[in-house]
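One chain of protein is taken out of this complex; the other chains stay put.
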Amino acid sequence: MKKYILLLVSILFCVLLSMNCLAADDDESGGLIIFEKPVEGVVFEHKLHSDLDCSDCHDDIFPQEAGGTAEAKDFTMKAMEEGETCGSCHDGDTAFSVKKDCLKCHVGKMNIKKIEAEAGE
Amino acid sequence: MKKRFNFALKFSKLELLLAGIFAIFLAISVAIGVKGLFQGHEHLYGTTREMPIALLLGAYIFFVVTSTGLCIISAIGHVFHFDAFAPIAKRAVFLSIATIMGGFVCLMFELDSPWKMHYFILTPNFKSGIWWMACLYSFYLAFMISEFIALIFNNHKLGSLLGFLGLSFGLAAHSNMGAVFGTLQGRPFWTGAFMPIYFIVSAFFSGTAAIIFFTYLSKHVKQRPFDERLNMSFHKLGWLFLFAIFIMMFFDTWSHIIGTLAYAGGKTLAIDSFEGPLKVNYWFFEITCGLLIPFIFILLTRAKSQLVLFICSAISICGIFYMRYDLMLAGQIVPLWHEIGASCAKYYVKYAPTVPEMLVFCGGLAFVGLAYIFGEKILDLDEDQSH
Partner (left out) sequence: MNNDNNKTLNRRNFLKITAGSLTIISSVATPLIASIAQGVEKKGIGKVEGKIHEIKEFKYKHSYCMVILEDRCIDCERCMEACRKTWNVPDEHYRTRILEVENHKHKSFLPVLCFHCDFAPCVVACPTQASHKRKEDGIVLVDPDKCIGCKVCMLACPYDARYYNEEIHAIDKCTFCQPRLAKGLKPACVEACPAHVRIFGDLNDHNSEVYKLLHDYEKSIRVLKPEVHTKPRVYYRKS
């Protein structure tokens, strides 16, 4: 009898532990990312890309690990204009071009706190 | 020969108490001012980058406006020899000196680094309104003090001449102070030739209010009622005050109307809408207290009741202070980047005077109060009959 109870508790424990991955994000996708490198004042909202699957971008275009994209060498406007990272879709056809509508992502350092607060609600 | 100085001072209990309170306030304000010189004004006063000039400079202007006005009043009697205003002229000269010194108390503690003031003389900028104001007010003060000394020694001819020079330099200095604001192109509320003219007219207004206030007080400080000449003079002063109020109402009405029809950059936004932050200051203090109440009551009593004149002048002086204070705030209250559409410039600039600032202002008032009490007791501020 003790053995079965021990098994049940350990399975429950594992299930609960694995639920951590859900608690870490505020929604099912990656949530709000605020970049501080290469420049400050940039946000990425996973929510706005909810019609895509995770595998559409991860891991080919963007590394899945947190902070991975910020360190990537092809995370520059020049590289994007040539089709790297964000530029893979934001080329003017699939989605708006990286050459225009700068302020959609470059919201500005002065607006970061406001956006963080809004996303937290 | 009449005694020139009376050192056998007799203070009533109230006067002693007041003198003591004034002395304490003056000491506190000097302490705060000196602390500010060492520690800086950023955490002491409520002034900010957006509103660098506020209560203390408004207080300085209040004192200086009153001083110039008192000089004008004294000149009517002494320089232009209108006998009706001769009895109050000596007191007016004394008070013009006392009020400007009270103004300097506020100014010295308003400047952030006044120990470099010798550069005023070493490297002057003749295009600067501030420079001319400082230069001309120094001459003004020198002439007013010498005029008062001449009056003490009953030399009325010299007193007249010095009074004329004091008046000329006073008018020049005060209109230059108006010009300090009039030349600020970046602040549309102040820009233009209106400021120097307005300052002189409001000086006349402040001066009449102040002389009525202090002349009435002299009845109680000297414990001696007015003689016939002084009664007549006081009555005429009442009419002069009414005239001054009327001129100010004219100026204020027009600046208000033009501010609503054409953009006046600030005050109109802050006041006219009855929702702006300065609405109480303007409609209650400036207009009602400063202009309407004195106008109505002096007209009703036909300037005959001395008590009514005194109360009206006291209420008016409160209103006048708010006129100077609002003038400072209104020019800066709309942020500089508002018209361009900056998101940080959507609200009026926030300002609240801190307690140290208010205490320094009280120090200036205390100085004037102390100077008046001692002056009235020691010196003979009534006009000598023998000339």
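Letters are used for the chains, namely A and B, taken in the order the chains are written, and counting of residues starts over at 1 for each.
We take it that a contact is a pair of C-beta atoms (placed from the backbone, for glycine too) under 8 Å apart; a residue touches a chain by one contact, two chains touch by 3 or more.
Just so it is clear, the model here is predicted, and its values are computed rather than measured.
Undergrad: Write down which of B:20, B:52 or B:225 is the residue touching the left-out chain.
TA: In the full complex, the listed residue that touches the missing chain is B:52.
Undergrad: Just name the one of B:116, B:222 or B:302 that touches the chain not displayed here.
TA: Once the missing chain is taken into account, the touching residue is B:116.
Undergrad: Check each of B:32, B:55, B:151 or B:180 against the chain that is not shown and name the one that touches it.
TA: Within the whole complex, the residue contacting the unshown chain is B:180.
Undergrad: Residues on chain B that touch the omitted chain in the whole complex?
TA: Residues in contact with the chain left out: 40-42, 49-50, 52-53, 111-114, 116-117, 119-120, 122-125, 127-131, 134, 180, 183-187, 331-332, 336-337, 339-344.
Undergrad: To test your reading of the contact rule: which positions on chain A touch the chain that is missing from view?
TA: So the residues of chain A touching the unseen chain are 38-42, 102-103, 106-111.
Just so we're on the same page, only the chains that are shown with their structure count from here on.
Undergrad: Cα centroid separation between chain A and chain B, in whole Å?
TA: Here chain A and chain B have centroids separated by 64 Å.
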